[in-house]
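What you see is the complex with one protein chain gone and the rest in place.
Take a look at chain A:
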Amino acid sequence: MKKIGLALLFFLFMSPIVYAEFDIQEAIDAASPGEVIHIPAGHYQGNFVVTKPLTLLGEEGTEFISKNNDPALRIENTATISISNVELSGKSKAIVASNVDGLELSNIYIKDAYTGVHIQRSKNIHIHDIQVTGSEGHYAEKGNGIAIYKSEDILIENNLIEQMQDGIYVEEVNSIVVQHNNVTQSRYATHFMYTRDAKAFFNNYLSNVTGFMVMMTTGILLENNTVENHSDYNGYGMLLYDVQRASIAKNIIKNNRTGLALQKSSMIQIDTNNFQMNQTAVEGTKVSNNTKASNNSFTGNILTARSDQLGFQLQSNYYDDYTGIDIEGNGYGDVPYVAMSSFGQWMVRQPVYQYFVASPSVVLLTTLDQQINKTESRVLVDHTPRLVTEHEIENNKLNVIQTLAGLLLLVGSLWLWKRGITK
């Protein structure tokens, strides 16, 4: 009995992690610039520092565990670094890179760290195929998945980030492409601040507080992204604050409290997007009148558009609640579509009014607005509403295997039938 008890105590107090014997720091220090270091599988505890051009390549099952509050891996004042096939964990930041020209991070899994990747004052960065998973808890108590500060020429693609404060945080960066990333359950999926020449394509952002938060940024392209289920009290699919020159095109913006919000912004083109089932599809405050939403499709939204005094232009969009007809047969309604609503304007000033959306009195008020404002010629009135939404027409496709199997079955049946007759 005593032996069993001692054995149990042994397993209780023994760390389940057995650290590998290969000395990574020693290998880094001994390596010549440009060398490839193959790291054998195992758990390595420490705070490793790279200050020369190297490739660190982990075998399957290589894990770096930060020893204290310092980063597990620090890369400083160097060029041409490549890190791949490692897992990292620790209390603070997993990877920190400063003053690096040419860094590739790939196939990296980061778990339970406060911040996944932190890069500052660097250029020519490529981060791809990494996964960052934050710990349980409120986003206010966590850092960002990938954070880039004061850097240029960045490509972030094919990453999976979940449960962080901001999935991808970008501050004072020139020239960045963010594409094919998945971010879920974070505060902002991607947060651009003071950025120039930014592009975001084909990202899937689901169930964060806000999908894209773009602030004080000049020149940004948001195309072919899906932003879905940002439905909290302060939830937005996309929010642009103090942004100049933005193109928002071909995105699916679905099931959000507000699909797209524009504040203090100018020269924004909103084109060919699909706004589906948002509480409010597009909202504008202090937006210059050179902002235009055209050729978009609005389906199943409670409020199509709302704004403060001025607003933005609507042109040739499809609205599922449009009730006009097309006598001319040109594909556009003959009566203007009125998105302007008194209730919408109140809701801009007092967001808490959102809880009265779709109440009978609000529906009545909105209907009255639509009748009264038909002659309005300035804003939130579309004079050329499209009557048919543009669906992709799928051509008939021939499935070769199914066709051959069908033919074989037909010929076989005919042969059997004929054989039965002749007998």
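Simple rule for what comes next: a contact is a pair of C-beta atoms (placed from the backbone, for glycine too) under 8 Å apart; a residue touches a chain by one contact, two chains touch by 3 or more; residues count from 1.
Keep in mind that, in the parts below, contacts and distances are computed from a predicted model.
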Name under which UniProt lists the unshown chain, selected from "Xanthine dehydrogenase family protein subunit M", "Nucleotidyltransferase family protein", "Carbohydrate ABC transporter membrane protein 2 (CUT1 family)" or "Nitrous oxide reductase accessory protein NosL": "Nitrous oxide reductase accessory protein NosL"
Residue among A:A27, A:L57 or A:M216 touching the omitted chain: A:M216
Hidden partner chain, touching residue among A:F22, A:F201, A:Y241 or A:Y353: A:Y241
Full-complex contact with the absent chain, from A:M193, A:L206 or A:L314: A:M193
Chain A, residues in touch with the chain not shown (by the definition above): 138-140, 165, 171-172, 187, 193-194, 209, 213, 215-216, 233-234, 239, 241-242, 261, 263
